[in-house]
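Working notes, structure below.
A single protein chain has been removed from this complex, and every other one stays in its place.
Just so it is clear, A and B label the chains in written order, and each chain counts residues from 1 on its own.
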Amino acid sequence: MLQIVLSGVSQGCIYGLIALGFVLIYKATETVSFAQGELMMVGSFTAFAMMQFLGLPFWMALVACLLALALVGYGLERVVIRPVLGQTALAVVLLTIGIGYVARGLIAMTPVIGTETHTLAVPYAGKTLELGGLVISYDHLVVIGSTVLICLLLYLMFHFTRIGIALRASSQNQLAAYYMGIPVKRLNSLVWSMAAGLACLAGVLLAPITFVHVNMGFIGLKALPAAVVGGFTSLPGAILGGIIIGVAETLSGFYLPEGFKEVAAYVVMLAVLLIFPSGLLGERTRKKV
Amino acid sequence: MFKGRRFTHYCAVAAFFAAAVPAHAQSQGVTANEILIGTIQDLSGPLAGFSKMAVAGMQMRVDEINAAGGIQGRKLKLLVEDSAYSPTRGAQVAQKLVNQDRVFVMAGTIGTVVNNAAMPIQFEKNVMNFAPLTTARDMFEPVNKLKFAILDDYYGAMKEHSPVLYKRVNAKKACAVYQDDEFGLEVFRGATDGLKSIGVTMAETVTYKRGATDFSSQVARLRGASCDFVVMGTLIRETPAVMAESRKTGFNPTFFGSIGAYTELIPMLGREAVNGFYAVSSTPIPYPDSPNPAVRKWAADFKARANTDPQLFTLYGYWIIDLLSRGMDRAGKNLTTDTLARAFETMGTQNSPLGVPPTTFTEKNHLGSSYSTISQIQNGRWVEVK
Partner (left out) sequence: MRFLFKTSYLQDIRLIQHSGQVLWIGLLVVGLLISPALLPEFWLAQLNLILVYAMVGLGMMILLGYTGQLSLGHAAFFGLGAFVQAYFVNRGWPFFGALSLVIVANISLGALIALPALRIKGIFLGIATLALGLIVEEVFVKWESFTNGTSGLNVKPAELFGLVFNSQQRFFYLAFGLVLVCTWMTLNLLRSPTGRALIAIRDSEISAQSMGIQAGKTKITAFMISAAFTGIGGALYAHYLRHISPENFTLLLSLDFALMVIIGGLASIHGVFFGALFIVLMPPLIAIGKDFLPAGMANTAGLQNVVYGLILIMVVLFEPRGLYGRWLKIRTYFQIFPFYRRGMFRRQKAFQKSERLH
């Protein structure tokens, strides 16, 4: 039973890692980006291609991938997202859906590797850790560790650095942010680069678990409930939401009849939304008339 | 003039001849120097990898036949369309191939749902559905002159081989894990019925949704039931994931999968975790260093063309066109859907030097082959075990 919960926590941290990307973009620009899953997939493929064709060792490939994806994120923001600055959030959502389609299509069109499934040769593959009867594999440990570390770093950034405060300000009231001299457009580019880099990291860490293939981005669909449950404006909430969803899934897979495991994430999300409309740790807002 | 029985009689005669005309019309897709073959593949969906290989194999045989002069003086032309594994798009591209491009025959269409959406459109225009790359029973049953298949469904093979393997490995308790769709259900039912014949029932059954990546709870349940023989209704990614999770938690039963798991991708993805995995197989995987010299040559030819090693689906695609061309050759100059069906039913057993099991169509049986055996992954490679 404890093993199940542990597996649930590990799985939940996977969702949490992707959800961090969602929350990051939302906190800074108040838009939901449906492209995180696909960016993650692009990151995995980039790392795979670098290790396969350029022969880079794992750590160098990881760093190179981070830089490459950050550049891609910046480019996306400049070319695609910036022109719709100021329009409704729906416009950005649609753009990110479009980016997702294009990413899936382009990767599938890549000769030789696009349509196949691959593995990434991570240095800790296959190893496991045993603690008092419970087993956890290194892949999961690394995911949990990095999720917590990144969440901590991001949290510190948003609350104790000027850039972080500027980001939060521009998400609350863009016009006022402009008045205060905050370079809104440049900060948006920065956020998108960071989110893309985060997606790359998530992609590389998840590759041993989900394998590298063109549809691996659909796991982002499970990370969305995680972000919603935790509250879209809260970084620790993303992890908390992820863990709740992960544990709910594994428990329902073990104890409940067939079929409940697949919908557990969504049922939990709906239940939480109905009771806490802003998520568990989200900012409680009331519309003032 | 428009009254009376005479007029009705004339109308009836005219209607009779009008109805009789289509039966003698030339089948579409066949001209004096060309035959159009259509195929609906999944080029942008979950089966894209398989489709790419299958198309490459089909195109290779088409090019070979055309280089040798074609069939009865007619060159073959292969028209490929993408269904993205969506039945709606499948119906749309079937409309294009059948009614716009006017193909003569559909071969190697991949995916049960796509075939089911395309077949009504094809059958309305008397276009045969030949050797689809799917294993549903209604691809060849009930016997219909427009349906010919070469892949047997999972049920029969699992039913036949599960008790055999169970006894061979001296198993004591059986369980199953399967994908909750038509494929997984068939594998599960076949294995259950097969094991029932030797008095064994499943101690525990777990399922998962297509695309799932976490199997911790499923494996935990199987482990809790202490089974030592696990039937796997899984495909490419789930097989190594389940086996890796099991090895991790110290659960090491005998794993037995369907032919859906007989693919070179599984040892590649799962590495050490999948050694020892058994699966149903029929056509052996065409490894470039296969013991069969014909396979070695064929694989080398393919590599020279396509710059990559062939896979199992490449061989399927190649064989489908090969078989089709033998039937068309036998049907002769007057090539229609009816003459082709007759040719298939009367041409007897067809053998292939590349390891494909012998294929026979008869008037009562439109499934070319139900031969199957068991293979196992040993040291990262599939080996047939008798």
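What we mean here is this: a residue touches a chain if its C-beta (ideal position, glycine included) is under 8 Å from a C-beta of that chain, and two chains touch if they have at least 3 such contacts.
Just so it is clear, the structure is predicted and the values come from calculations on it, not from any experiment.
Chemist: With the missing chain put back, one of B:Q92, B:T308 or B:T339 would touch it. Which one?
Modeler: B:Q92
Chemist: Which candidate, A:G100, A:P208 or A:G241, sits in contact with the chain we can't see?
Modeler: A:G100
Chemist: Which chain B residues touch the hidden chain?
Modeler: Interface residues of chain B facing the absent chain: 43-44, 48, 51-52, 55, 80-82, 84, 86-89, 91-93, 95-96, 99-100, 113, 116-117, 120-121, 180-182, 185, 209.
Chemist: What residue numbers in chain A mark contact with the hidden partner chain?
Modeler: Here the touching residues of chain A are 29-32, 80, 83-87, 89-91, 93-95, 97-109, 111, 114-115, 171-175, 178, 214, 221, 224-225, 228, 232-233, 258-259, 262-263, 265-267, 269-270, 273-274, 277, 283, 285, 287, 289.
One rule holds for everything that comes next: only the chains that are shown with their structure count from here on.
Chemist: Taking each chain's centre as the mean position of its Cα atoms, how many Å separate chain A from chain B?
Modeler: From the centre of chain A to the centre of chain B is 38 Å.
Chemist: Give every residue of chain B touching chain A within the complex, in rising order.
Modeler: Those residues of chain B that touch chain A are 44, 46, 48-49, 52, 180, 206-209, 211-214, 216-218, 220-221, 236-237, 240-241, 244, 248-250, 265, 268-269, 271-273, 308.
Chemist: For the complex, give me every residue of chain A touching chain B.
Modeler: Spelled out, the residues of chain A in touch with chain B are 3-4, 7-8, 10-11, 104-105, 108, 112, 115-119, 126, 128, 135, 137, 209-211, 213-215, 218-219, 246, 249-254, 258-259, 261-262.
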